[in-house]
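Take a look at the structure set out below.
The other protein chains are all here in position, but one chain of the complex has been omitted.
Labels for the chains are A, B and C, by order of writing; each one numbers its residues from 1.
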Amino acid sequence: MSFNTFGRVLRFTSWGESHGVSMGCILDGIPPQLSLCQEEIQRDVNRRRSGLSRFTSQRKETDQVRILSGVFEGKTTGSPVALQILNVDAKSKDYAEIAQLYRPGHADYVTQQKYGIRDWRGGGRSSARETVMRVAAGVIAKKILGEKIVVRAGVSQIGSLAVDCERWDWTHCSHDNLFCPDRKTLPRWQALLDQARKEGTSLGGRIEAQARGVPAGWGAPLYAKLDADLAAALMGINAVKGVEVGAGFAVVSRDGKQNADEMETSDSGAPNFLANNAGGILGGISTGQDLKLSLAIKPTSSIRLPLRTIGADGKGGLKGGVIETKGRHDPCVAIRAVPVVEAMIALVLADHKLLHRAQCG
Amino acid sequence: MSFNTFGRVLRFTSWGESHGVSMGCILDGIPPQLSLCQEEIQRDVNRRRSGLSRFTSQRKETDQVRILSGVFEGKTTGSPVALQILNVDAKSKDYAEIAQLYRPGHADYVTQQKYGIRDWRGGGRSSARETVMRVAAGVIAKKILGEKIVVRAGVSQIGSLAVDCERWDWTHCSHDNLFCPDRKTLPRWQALLDQARKEGTSLGGRIEAQARGVPAGWGAPLYAKLDADLAAALMGINAVKGVEVGAGFAVVSRDGKQNADEMETSDSGAPNFLANNAGGILGGISTGQDLKLSLAIKPTSSIRLPLRTIGADGKGGLKGGVIETKGRHDPCVAIRAVPVVEAMIALVLADHKLLHRAQCG
Amino acid sequence: MSFNTFGRVLRFTSWGESHGVSMGCILDGIPPQLSLCQEEIQRDVNRRRSGLSRFTSQRKETDQVRILSGVFEGKTTGSPVALQILNVDAKSKDYAEIAQLYRPGHADYVTQQKYGIRDWRGGGRSSARETVMRVAAGVIAKKILGEKIVVRAGVSQIGSLAVDCERWDWTHCSHDNLFCPDRKTLPRWQALLDQARKEGTSLGGRIEAQARGVPAGWGAPLYAKLDADLAAALMGINAVKGVEVGAGFAVVSRDGKQNADEMETSDSGAPNFLANNAGGILGGISTGQDLKLSLAIKPTSSIRLPLRTIGADGKGGLKGGVIETKGRHDPCVAIRAVPVVEAMIALVLADHKLLHRAQCG
Partner (left out) sequence: MSFNTFGRVLRFTSWGESHGVSMGCILDGIPPQLSLCQEEIQRDVNRRRSGLSRFTSQRKETDQVRILSGVFEGKTTGSPVALQILNVDAKSKDYAEIAQLYRPGHADYVTQQKYGIRDWRGGGRSSARETVMRVAAGVIAKKILGEKIVVRAGVSQIGSLAVDCERWDWTHCSHDNLFCPDRKTLPRWQALLDQARKEGTSLGGRIEAQARGVPAGWGAPLYAKLDADLAAALMGINAVKGVEVGAGFAVVSRDGKQNADEMETSDSGAPNFLANNAGGILGGISTGQDLKLSLAIKPTSSIRLPLRTIGADGKGGLKGGVIETKGRHDPCVAIRAVPVVEAMIALVLADHKLLHRAQCG
């Protein structure tokens, strides 16, 4: 409802700017008596952290998460959990130029148009730094989902170089700095990224995500459709320009027979689906199959190569010119988006678990 | 928040089942003093109506819209506008078979799993018939947007046959039963659809949509992002499996320079964008350029060709078997989705217009 | 969120004007598989109906409720239940005068100020007629609560004549047209009402309500406090000017010892509360005791006695003057508010039952 909150009964609210004193979030509606400690949250936050490899931004944030409320003697109390992370390596002077020029592909111009004022330091509220709080809250969401539900994501393509999906290895994916699911592809991506950095440009990427273990019946026929909520959650991640469920855009050129997910009765009485083109969601409700989602992430907008742009007063009063962004940026933001994608999916699913329980017991 | 409502300050709620006595919706939060009459709403509803051509379902619904509240002497009063349409050509006996067998690709199985009860007549609440109310409400949304904002959509691909986007003709598109933007492509699509029908199968489709005239500044940096709200609205239309904003999945294989939307200062002081890869939205906020959206729509799940499936008690107690759907179905649901896409975009934009006014005056 | 909806996971939305074609509501979020038929709803609606005695408005509405959706083979499906009642005895010409003059104590003036347009027929959207839909929806709410929870209300005072609470008889209350809990008081109230009508004036009233069987634990420590939600629900009933929980305003002149609800351990381990000054709610959460609520209802604003007022264009353009309201009005609206009070309490409690289940299982 509000501009910085999402969720229906499990509600996430974040605050903070990239170069403010700290970032924070509140997760509200958490069931009581779940065990929770800072270390667990830290683990996932570290996966997203910058500076882990030469392929991500060199901003050195320690990203130490602190639980400020909602936990008593190691367990959630049902009260809102507030989490906070200090910003310790904000170098606003790197951004002085963008006080004067709008960066193409960023929210600089539209923020000024909307609000008539802009915290230009590091992109302010529109910085991808905000996603660290989603990752932190996502840990709690996973707790609500329980261990039988596994949410995971990996990079399937960087630039024009896609992995061979036949070779997808989740174990490799989860331990790799590039979240690459195929060890053979890894060195080729590294070379690609090194080259992009050298050329002063950046690369787009594609992410595949999966949620295994979601029971049939979560979601709703209409305006709380599981796929619609997931689409909003994923499209709301910085730089995402496309979202697919199941076969996605491939369905366009198929006929109804090819795209059918036929069913057989299994011994347990549960259906055996003979395919999963639907990506685990029919009519907005989970089928019990794996949820399958894909995302397109645009190349980082901040590049060293010169781009024409306009002066930052929005009225042409400032002289436009050419901008060459020199801040510390990721050559491919898809990489660091992986834990964010997992967190957003977990948050949506946890909300739907509770919503389903509300209506259907 | 609720399962049958969407919107933040302009809120749409619908009710009704495909074969119930009637369908209806409420649009709440409408500004007062807008002129509104049934005929205007009827016009758009008729565009979506079935039976208009041999390429859509032969169910003969008159779809007469009635305004039940919220209008006084031809103008909105600020009270909720309730709209109702009677169902007059529901033939539930055509659906008797699906009381016994779950149709693959439909919500039959998941509805039973979620609720433990299922109104199987015509698909009940999950039928695309519900979308008629969105089209009706969309007319009011367009009034809120005003005449300077034009929202329109067309079919860009059926099966593997795409239109040549260079030949896109909005005038042709808006008058054509197939919402085809290119007169040269039209006969080829007609042949394709006739063949699919003859073979007892169906075809997927792709829709392109545009909103022209949206000022810079609508949306929000985070959880009311314009693109995220649009993604949810479009993914929530029946059969949609993918949504793109701007260049969409094409961004994956681009570099940052190729994908940049550079800017120059125009004489008016407003920026000239040199490209629109972003699709008119940056950081969740409109840029003032055209909004550009694409959708993938799966082939109609109900086909005459036999599909294996399971018995409808969900426990294997009923004998599974083969289903050959004989009801009256569209060979390509993308066609009739076009006015629904326009309506959903208009509803989201109108909500954001009011939201922006709430915060920024 | 929206202006015509309340509830969090069980959401009620109403539409319709007093003299429009019909009134309606939607109740969304209803658990599936509850038995429901029109007759059950009709029973409660009839309790509220006008024309039942000479002490209520003589408008003759049949108030026939029709279920339009959400029920299949006698059971709720989990889809929204839409209810509709036709307006059959609207006499707008009785109201022609109020097109020209604002009635003191009514929403006429403020509606014009807010919206710049006003459906003056019968008070439009602000008419107490809208409450019929709350009563209808309340029947479903009571089903969600189950038979162990009993919500009931009665009139405890009309004008300056209060019942002796020691003589409170719920059986008498529920069968009486005036919802009077004491047969000895009844004739005195009848005389009082006859006199008020004869004098062309009206009387205020007080209502006491109770919910028995609510388990400990519903509500929330902060912004979903059970008492706060109930206060909003009751203050939102037409003509209500005060709401009390438990001892209400009597607590002001008490000390902490007098007002304490001490506890003893019962044999079952559940607490024996030695008093219920809190009215069954502590810190926003139910205690397991009876919920106790009181309301003050102002005398009907429409009276035959002349009242000075202003012309209805809101700008002084129309000549002000004296208004003597001749429509068909209740001499004491507290009477007919009783079923509305019960319905609103039931709706709030049912929402909280589901909310509690969402978070705490």
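Note that a contact is a pair of C-beta atoms (placed from the backbone, for glycine too) under 8 Å apart; a residue touches a chain by one contact, two chains touch by 3 or more.
The shown structure was predicted, so the numbers you read here are calculated from the model rather than taken from an experiment.
Among B:Gly16, B:Gly29, B:Gly105 or B:Gly204, only B:Gly29 touches the chain that is left out of the view. Contact with the chain not shown here comes from a single listed residue; of C:Gly159, C:Pro181 or C:Pro339, that residue is C:Gly159. In the full complex, the hidden chain is touched by chain C at residues 1-6, 8, 12, 14, 102, 104-107, 109-111, 113-116, 125-126, 130, 157, 159-160, 196, 199, 201-206, 216-225, 227-236, 238, 241-266, 268-269, 271, 274, 277-279, 282-288, 296-303, 305, 307-311, 314-317, 320, 356, 359-360.
Panel shows chain B; residues 1, 8-9, 29-32, 78-79, 221, 354-355, 357-361 of it touch the chain omitted from the view. Where chain A meets the missing chain, the touching residues are 1-5, 7-9, 11, 13-17, 20-22, 24, 26, 28-29, 32-33, 68-70, 72, 75-82, 114-119, 124-125.
We take it that only the chains that are shown with their structure count from here on.
Overlaying chain A on chain C by C-alpha atoms takes a rotation of 180 degrees, rounded in steps of 5.
Nearest to the common centre of all protein CA atoms is the CA centroid of chain B. Chain B has its Cα centroid 26 Å from the Cα centroid of chain A. Centre-to-centre, using mean CA coordinates, chain A is 46 Å away from chain C.
In this assembly, the C-alpha centroid of chain B lies 39 Å from the C-alpha centroid of chain C. For chain B, residues that reach two or more other chains under the stated contact definition are 1-5, 8, 14, 114-116, 125.
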